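Every protein chain of the complex appears in place save one, which is left out.
Presenting subunit A:
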Amino acid sequence: MKKIPILRLNRILLVSIQEDLTDNEAMQFQSDLVNKVAEIEALGVAVDITALDVVDSYMARVINDTASMVRLLGAEVMICGIQPFVAITLIEMGRDLIGADCAFNLDQGLDMLKTRIAGRGDIRFTDDGDD
């Protein structure tokens, strides 16, 4: 079973989904991430899906659910790097398959996360001495 590494950058977590996940892998990924967010009280999570070229409704759901779970805990989420063809296909397929906020790439996603976190006035972030 594939395990998706969760990288930590101060109070932000980085995950990169490189391949389609099966049901079990998705469950495992979601619980790993949610636990990690809770454990370190992460303020933001960036989910990079640059490497995914086929996002069907199932993967869209996994991504969306994961974002919602993380938000419920109190962290900001940014989906990064959706490919143009994936975007076209997702919208053609219908409805709001991805409801979370998105960014062009990880770089921009991290910037946006930091801006948001700073906008919350959360002193824990500045206390960490980021940057």
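Going forward, a residue touches a chain if its C-beta (ideal position, glycine included) is under 8 Å from a C-beta of that chain, and two chains touch if they have at least 3 such contacts; residues count from 1.
By our rule, contacts and distances are computed from a predicted model.
S.K.: Name the absent chain by its UniProt protein name; which of "DsrE family protein", "ABC-2 type transport system permease protein", "(Fe-S)-binding protein" or "Serine/threonine-protein kinase RsbT" is it?
M.R.: The record for the missing subunit names the protein "Serine/threonine-protein kinase RsbT".
S.K.: With the full complex in mind, choose from A:86, A:103 or A:117 the residue touching the hidden chain.
M.R.: Of the listed residues, the one touching the omitted chain is A:86.
S.K.: Among the options A:13, A:55, A:102 or A:117, which residue touches the chain absent from this view?
M.R.: Of the candidates A:13, A:55, A:102 or A:117, A:55 is in touch with the missing chain.
S.K.: Sort through A:67, A:97 or A:110 and give me the one touching the missing partner chain.
M.R.: Checking the options A:67, A:97 or A:110, the one contacting the hidden chain is A:97.
S.K.: Touching the missing chain, which residues of subunit A?
M.R.: Here the touching residues of subunit A are 19-20, 22-23, 53-58, 60-61, 85-86, 88-89, 92-95, 97.
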